[in-house]
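A protein chain is absent from this complex, but the other protein chains hold their places.
Chain IDs A and B follow the sequence of writing; residue 1 opens each chain.
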Amino acid sequence: MSDAPLIEVDHLIKRFGPKVVLRNLDFQAYGGEFVALLGPNGAGKTTFLRILSSLSGPTMGRVRIAGHELPRQAAAVRRRLGVVSHMPLLYGDLTAEENLRFYGRMYDVARIDEQITAILDLVGLAGRRRDLVRTFSRGMQQRLAIGRAVLHDPDVLLLDEPHTGLDQDACEMLDAVLRQVAARGRTVVMTSHDLSRVEDLATRFDVLTRGAIRASIGKVDMPRDGLLAFYRQSLEKARAEGEKGGR
Amino acid sequence: MRNYLRALGAVIWKDLAAELRSRELLSAMLVFALLVLFIFNFALELNVKARLSVTSGVLWVTFVFAGTIGLNRSLAIEKDRGCLDGLLLAPVDRTAIYFGKAVANFLFIMVVAAIVLPVYSILYNTNLFAQPGLLLVIVLGAEGYVAVGTLLAAMAVQTRTRDMLLPILLFPVILPVLVAAVKASSGYLQGLPMVEIQPWINLLLVYDVVFTAISFMVFEFVVEE
Partner (left out) sequence: MKNGLSSWPKALIVLDVLALLGLAFASYMVFVYAPIEAVMGPVQKVFYFHVATGWVGMLGFGAAVVAGIAYLITRKTVWDLVGLGAIEIGLVFMLINIATGSIWARPIWNTWWTWDPRLTTATIMELVYAAYLMLRGGVEDPEKRARFGAIYAIIGFISVPLTFFSIRIYRTIHPLVIGGNDPTADGSFAMTPAMSTTFMVALIVFTVVYISLLWHRIRLGQLGERVERLRIQHSV
């Protein structure tokens, strides 16, 4: 783990017209951490992730990734980011290989043929190289999506509920890929609904509710099977505080 | 710069490759264009004499309407599977996406023209290829149309009323292209002297330059969040 946080978020506020989605959100992630971002629906997890991935801009506040400030230096940041959302971001009419080649060109990936082969091996889709993505199951598409996200060897990987719509087997395959990908010292921020999935993968758990991070705990500090309890407690506490504040 | 061109090339290649596989976009545009041609035959009494004066009008109406189908589909593909985000995440200038899409759309319209022209020639027993000037007009007209159309389609596809909205936004704004293209095409087909056709060609050039530049400058604002 390095000295300065790789991701730094200070007093982030995001408004859509009159509606405030994120209010004074603070967040940090150091190199190598795997942060699971938990929270109820509508808490702002997707909005937060979109801001981190440079797709959306903050209304107020500071967001820095790898020393670059968003949104001003967004172009520099994008090269270091890999993003997986619940939509696969793949072109159905192209083959797996063609999809990767396209993104490889967009990201100016070196030695692209080697890299494509390596990625396809990593996500277990080497045999489906020449098949149209349209024919893939959702699980396969998500795995390819992760492959697409790490094709250019980013430092930061952002995942928005990647397990959505996957059955048990597909989830396990996805987790295997995630473990490998995280093992290379990357910083990972993953939002999730499914507590059981993240319990093994993550090194840290943050709870985002009512527009800000209300609680955070490292894996080492957490009792076994205590994630659910921690999560519920955090939500309860946040609700109570909110009501007390009279908002 | 090389990076920009590489990304531009990648977007164009991607659109062409995907279209070659599915042929959805082209077949929709073609079928629609041919249907429009047929409808014109029955809607307008196209006897030999009348035909000469309405040919360019019929052709351009066909292109304009078939074009909106192509534009809509081209941008809808990106929006629907969230692929637009994929493009926006890439570390390239957003205008590369604009140009890539615009060039691909332009090529699609050229393909439609390449088929509509001979079909029209056969159906109505006129040789549209006798005047190469017609091709110049089609190229210039299509460029202006696609330059604005790609920008407006990128907006329209993000709204609720998506499919209806593009023609409503596009048609008032491309009127100069339509007028100039029809008059210039007519001029060439009727063998008018160059001095009469020149003002229309000039208008097309002005439109193309102005609107390509503006769309290029403004595209960033359409896709940001």
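As a working rule, contacts are C-beta pairs under 8 Å (C-beta built on N, C-alpha and C of every residue); 3 or more make two chains touch, one makes a residue touch a chain.
What you see is a predicted model; the values in this text were computed from it and never measured.
When the omitted chain is restored, the residue from B:F40, B:Y145 or B:F211 that touches it is B:F211.
Those residues of chain A that touch the chain absent from the view are 16-19, 247.
One chain is missing from the display, and on chain B it is touched by residues 148, 151-152, 155-156, 158-162, 165, 168-169, 171-176, 179-180, 183, 199-200, 203, 206-207, 210-211, 214-215, 218, 221-222, 224-225.
In this section, only the chains that are shown with their structure count from here on.
Looking at the complex, you find that chain B touches chain A at residues 3, 6-7, 9-11, 13-14, 17-19, 21-22, 77, 81-83, 85-93, 224-225. Listing the residues of chain A that touch chain B in their complex gives 50, 53-57, 75-76, 78-79, 81, 83, 85, 87-94, 98, 102-103, 105-108, 132, 148.
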